[in-house]
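Report on one structure; see the data block that follows.
Of the protein chains in this complex, all but one are displayed in their positions.
Entry: chain A
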Amino acid sequence: MSGTRELRSSSSELDLDRPNIEDYLPSGSIPEPRGKLRLRDILDISPTLTEVAGAIVDDSFTRCFKSNSPEPWNWNVYLFPLWCFGVVVRYLILFPARVIVLTMGWIIFLSLYIPIHTLLKGHDKLRNKLERSLVELICSFFVASWTGVIKYHGPRPSMRPHQVFVANHTSMIDFIILEQMTAFAVIMQKHPGWVGLLQSTILESLGCIWFNRTESKDREIVARKLREHVHGTDNNPLLIFPEGTCVNNHYSVMFKKGAFELGCTVCPVAIKYNKIFVDAFWNSRKQSFTMHLLQLMTSWAVVCDVWYLEPQNLKPGETPIEFAERVRDMISARAGLKKVPWDGYLKYSRPSPKLTESKQQSFADSILRRLEEK
């Protein structure tokens, strides 16, 4: 819960990777009043109050992280038994079957992975290749455990240096879904519990890079590792979720510019979930990843489309932020997401006071200018 989480006002550590909100927000939203300054102009704080009330009633940031509750369809006499039957099937037949599938997957995976990892120490190339296929395998088992119906569109990514894949982020299962096709190395937040254990053991061998959002030191290390990774020839393709946090698949928040500063080709990947059976948005504040997986495993199916889009390069004269926005446009258009001008990290920190200052500045300017007018 946010109450217990220490909220830090944005300090330099978060600013490193943070694009300026000012670059995205429309400026001068309040029409500039003219004429001589009068008392009523000072006392009339209605525009500011209206903004506050607007934010209290509805705001685009909170909307990004709202999970939509499923529409009940068991509303009549003959649909209700059908729905009950569905519940029985989902919980008593599908779920145990899926647990068995997943357990088998793990047994196969571990019984191959551990010997390969320990015995093939000298043969790095072969070992990496086998480990890659094994991770793809276990991810397929995961996808099978929610009966993932996933359509991949576009060319399958291949391994080559100087390219980085960026995708919109809805849940950790994005990673599993992409991973079953290609063993990406991913940049991700370090998680606690069993996920963290997997991260530091198995996924580490794929070249995945972990960091802690709140550690400023981690940022520099990640940036350095990133650069090293993309220049290596036989490294796994790199996957970055530039939103930095899970969004509910209806909106896209600002992209962190890190992935766009590497001087690499950026390959956008758009992921769109169909929510007819289950909402794949992982609201990490409300549920643990285990609960999220259980929810997926007791649903009928996870239906999802993945598009590998046209690779993009930095155009001459384009800043990394503009580049990031261009790629965000492509992904948002393809996956049908609405763009909002917010930094996803605002879930963890307060907005920078800079924007408040610019509001104050424009108000002060208008007062001082009108004071001179007659």
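We adopt the following convention: contacts are C-beta pairs under 8 Å (C-beta built on N, C-alpha and C of every residue); 3 or more make two chains touch, one makes a residue touch a chain; residues count from 1.
Quick note on the criterion: contacts and distances are computed from a predicted model.
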Options "EF-hand domain-containing protein", "Probable electron transfer flavoprotein subunit beta", "DNA replication complex GINS protein PSF2" or "Ribosomal RNA-processing protein 42": UniProt name of the undisplayed chain: "EF-hand domain-containing protein"
Omitted-chain contact residue, chosen from A:Ser111, A:Ser133, A:Thr201 or A:Thr356: A:Thr356
Missing-partner contacts on chain A, residue numbers: 1-3, 7, 37-62, 66, 69-70, 278, 295, 299, 342, 346, 350-351, 355-357, 359-361, 363-365, 367-368, 371
